[in-house]
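Dumping the structure here so I can ask a few things about it.
Removed: one protein chain of the complex. Kept in place: all other protein chains.
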Amino acid sequence: MIGAVLRRLGQTVLVLFGISVLVFLVFFATPGADPTARIAGRNASPETVAAIRHQYGFDRPLPIQYLHLMDRLFITRDLASYVDHGEKVVPEVARAAPVTLSLVGGAAVIWVTVSILIGTIAAAARGSVLDRALMMAGLVGISIPVFWLGEVANLITQSRFHTSWMFSWVPPLGYVPLQDGLWAWASHLIIPWCTLAVLFIGLYGRVLRADLVAASGEDFMRTARAKGLSETRVMLFHGLRTSLITFVSLFGLDFAQLVGGGALLTEVVFGLGGVGRLTYQGLVNLDLPLIMATVMYSAVFVVVANAVVDLFYLLLDPRVRDGR
Amino acid sequence: MDADAPLLAVDNLTITLPAGRGRTVDIVENVSFRLDGAEIMGLVGESGSGKSMSALAIMGLIDAPGARIAGSIRFRGRELIGLDRRALRALRGAEIAMIFQDPMTALTPVHTVGWQIDEQLRAHQPLSRAGARARTVELLGEMGVPDPRRAADRYPHQLSGGLRQRAMIAMALSCNPSLLIADEPTTALDVTVQAQILDLLRRLRQDFGSSILLITHDMGVVAETCDRTTVLYSGNVAEHGPTDALFRQPAHPYTAALLDSIPPLRGTRPRRLPSIPGAPPAPSARPPGCPFQPRCAYGHVACETRPSLLPIGAQQVACVLPAEGRALPPRAVLSA
Partner (left out) sequence: MTARTRTHGPWAVALRSLSRMPSAIASASVLLLLVILSAGAPFYAAHIAHTDPFESDVAGTITLHGADIPVMQPNNNRLHLGLTPIGPTWVPSADLLGADSQGRDVAARLLYGGRNSLLISSCAALLCIVLAATVGICAGFFGGIVDILLSRMMDIMWAIPVYLFAISLSIVTVSHGLRIGPISIRSDSLLLPICIIALVYVPYAARPIRGRVMSLRQSEFVLAARCLGASRRRILLRDILPNVSTTLIVLAPLVMALALLAESALSFLSIGVQAPAASWGTIIQDGQGLIYTRPWVAIAPGLAIVITVLALNVLGDALRDALDVRETSRRSGA
């Protein structure tokens, strides 16, 4: 058991190391990404460029530069941005993380609840008009670009119907921390939550329905019915319980990617200063310290989420527990 | 409830499934049989003969969209076809229970065996969690599961095939059903385990007074276990009768051919086992006359019309030969 945990930890560190080296090389080896030129500005004299090159240590060998960067990112945590007036990047990421977590966490609650409802109802009403309508709606959800949906949601709730009773409660765009009050926090996020959830409701609802329909042909579902259980109980305790295993593995991956910056389009459209937007800013400015910090944060999240998914696997599937 | 009524009486059961593009196909045609208390009856036939379909119809478990079930299935005189879902559910698992062929796939993989037996007990009886578990452990012990307390906390994949099937039987018997339907209960098991399970089924009648409808394709299993036997061929009853009589003097050419294809235990071995030429017809391409006629060595003009079940001695047979005075001779070798 301890050996497995240690091995897992070792793998994690190795993966994080690999990603950091990769990102470092990509943004140093790509033409046009020379950080000296960026910091120095457009019409800097050769002397200034040389001074900056020395000051920031760009004239040192790459491995030393890499180690120096890692040291300032993880140990001293005073890594400063190249462009943004030398803003410290670690606190910047720490400020952005709760925004992204709030956005993705709330959306996840919505999409898991609604998609389980939709998937189960559609599977129970298999072949009916209701089933087809729900699955078609799911397909529409998958087909909508999220940034456009956000724009339209803004148009409706911020402008066209903002004065109507339905959306008069919608506050202006932006993020309010949870410490400022539950309602202030939630009301700013409800529309972004729903917008982000639409794609995943469609996706998960369809996947769950397909899984449940496949499960309903299984022998154990027939056994459960032969036991004289109610249809609902058969569906929930045998069908859904078994299908949840794939559901959870999908969820772990998606959740980690979104928390790791995958929700940037939603963040951009709704003016939320989350990690995705921060990464995007870093990329646009080729701000290597910022990119490095956000990517490492994202990688940590993906790796941690994978570990959590594995844990859930153990809880949900006894066959995995026995290493089968 | 009618005290004189047989435990189970199936009359003219016809199961029709949609076959696409508005066509339908009769999987089972006019099948009738009955089962009395404390009796084991074998329902024999090759795959596709409609034996499992008939069993599922008794359980009310045919849920294919567009399936139609006609005829009558009476349990203790009570009609099951058209019975409302709630009443049927109360019967299922409590009065009529079923065990399935493959105990690996027939148990839900994510729950412990004990949990699944508890679930059935508590669905039909007002038992506490602890009470249900105590009964479960007791049942598992009665089914010959060693260390039943620990076995109850195991997941299906952690048990051997034989133990899984014992757990399955324990689950089916948990509410003392008066009828147990066993659908090929030994097919997926090793030969030695097979014998143990059959032994267990035979003891159920003595210990619990249950009747068993044993569905199988294995004539050997029938000979060992069943009081009476019904032979199905292509969705129709071919022959019906006490197992002894049926094995001594089969009246239907199909039964005779089935018995001939079992290798004899004694005497000289035939150079080549006799086999039935051809294959059973697809339900959609069943001939209008006797369904066995295309493969029958005795087929003639009279077989062009569908024969009805005629009594001959203790047996009933859907064949014109006995009526024509050309009944098949008794079998020379007694198998098993």
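Labels for the chains are A and B, by order of writing; each one numbers its residues from 1.
Going forward, a residue touches a chain if its C-beta (ideal position, glycine included) is under 8 Å from a C-beta of that chain, and two chains touch if they have at least 3 such contacts.
Small disclaimer: the values here were computed from a predicted structure and weren't measured.
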{"item": "Residue among A:96, A:264 or A:316 touching the omitted chain", "value": "A:264"}
{"item": "Hidden partner chain, touching residue among A:66, A:147, A:161 or A:185", "value": "A:147"}
{"item": "Footprint left on chain A by the chain that the document does not show", "value": "18-19, 26-27, 30-33, 139-140, 142-149, 151-152, 154-155, 158-160, 196, 199-200, 203, 207, 210, 250, 253-254, 257-258, 260-266, 268, 276, 279-280, 283-284, 286, 298-299, 302"}
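The rule is simple: only the chains that are shown with their structure count from here on.
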{"item": "Chain B partner contacts - residues on chain A that touch it in the complex", "value": "126-127, 218-220, 222-231, 233, 237-238, 241-242, 245, 316-319, 322, 324"}
{"item": "Footprint of chain A on chain B - complex, ascending", "value": "59, 61, 65, 85, 89-94, 97-98, 100, 102, 105-112, 119-120, 123-124, 155, 157-158, 168, 171"}
